[in-house]
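The block that comes next holds chain A.
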Amino acid sequence: MSKPHAIIVGAGFTGTATAHDLALRGFDVTVIDRGDICNGTSGRTHGLLHCGGRYAVKDQESAIECIDENMLLRKIVPQAIEPNGGLFIALNESDLQYGEVFIEGCEACHIPIEEITPQKALQLEPNLNPGMLAAFLVPDGTFDPLRLALSFAATAKKNGAKFRIYTEAKSLILDGKGTVVGVDILDRASNKQSELRGDIVVNATGAWAGEIAEMAGADVPVKPTPGVMVAYEQRFVQRAINRLNKPGDGDIVVPQRRMVIVGTSSFEVSDLDYVPVFEDHVKLMLERGAELIPGIRNAKVRGKYMATRPLIGGGMGRSSARTFKCYDHKETDNVDGLVTITGGKATTLRAMAEKTADVVCEKLGVNTPCTTKDVQLISYRQYYSQPN
Partner candidate 1 sequence: MSQNWNITLKVSRQKEGETPHFDEYKMEVNPDEYVLDAVERVWAFMDRTLCYRHACHHSTCGACGMRVNDVEKLTCITYIRDMTHDGGTLKIEPLRNFPIISDLAVDMGTLYSRLESVGARSVLPAPEAEIENPPATWSADDGQYIRLADCIECGLCISACPSAATSDEYLGPAILAGAQANGLKRNPELLALVDCEHGVWRCHSAFECTAVCPSFVDPARRIMDLRTQIIKERFTRLFHKA
Partner candidate 2 sequence: MTQTTASKNISAPKYGETAWLWLVKIVTGPLLVIFVLIHFIVNHFTAENGLLTYADVIAYYKNPLIPAMEICFLAVVVTHSLIGLRGIILDLKPSRSTLKIVDWILVILGVTAVSYGTWLALTIASTGI
């Protein structure tokens, strides 16, 4: 009866970060996932630690979240981040025009940017398109997707959270009064089914959030929107390169180990569990990527893959806001004991966890404030050595 028990479904970015937050606030936490850490959308991000510039014009709420969280993550989890900065570059008149609203937007969202001459930009990144017309230095960064999540998971484990990987949520257990009191789980390693009881269930399954919520008859307006990314076998740049224009296809190039990754496209699907990588999207990435960095045209492809973003709200594709939302299903569907967190993006994982944990604490009458802004995360490798 001492500690409240929270079950988190999903061990991606939001799941591990929420586990970390709740563990710090004194919860007993059990994280379940049908696969290993980050086997869904989280693992497959291109790894851009957004400064918010991308959203500064049309989606300032997201932009502010990004810049704040970007600065925070650099401090609390440097082991998974390359703080090398980024560039927004203009290649044509339309880009230049967008530059004006971009500057205003960044100012409004307190994103520190610095305009540099194309010559200076080429000095910093010699492989950029020499025909660029304008360039802005921004505080972007890159992160290693799996290791970012593992750092949160390791710290959560250190604070007592338990991780049950290869454990699938088969259904939600309802008490007859419409309250979720646990999860029917299947341990996929041993093929054994059992019940996991908890005081609250957090649905942190991102693009799959709708499927889990539906188990309790609740609804989450998440629109899974996959995008294709292509990794090329040469590290052309040290900084993340963004096209200075409205967010569009293939307008980001992110350095990752000895590669660069060009992303992304955007389409809609019905079956989330297997989304094919379409060749025409791969070609589009090559075309668009080569506009930013001509050398990409002759580089060898190392990997082609896709990830399914969890977009929320009414908009279509790119017009949807990239902010996140936490649903207390008591309020939205009159289903108690279930909270869903979805939307958002990797950069804002900590903020998403804070919001979720706030909602959970309020529901359970726990009065502990969030401390994740100040807690240094431990090495991602300790995820494996911390007792489970």
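On the choice of candidates, all candidates are chains of the complex that A comes from, given by their letters.
Keep this in mind: a contact is a pair of C-beta atoms (placed from the backbone, for glycine too) under 8 Å apart; a residue touches a chain by one contact, two chains touch by 3 or more; residues count from 1.
A quick note: this is a predicted structure, and the numbers were derived from the prediction, not measured.
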Quiz item: Quick one: in this complex, who touches chain A among 1 or 2?
Solution: 1
Quiz item: Where on chain A does candidate 1 make contact in their complex?
Solution: 35-39, 42-44, 47, 78-84, 123-124, 126-127, 142, 144-147, 166, 188-191, 229, 231, 235-236, 238, 255-259, 261, 271, 273-274, 277, 302-305, 379-385
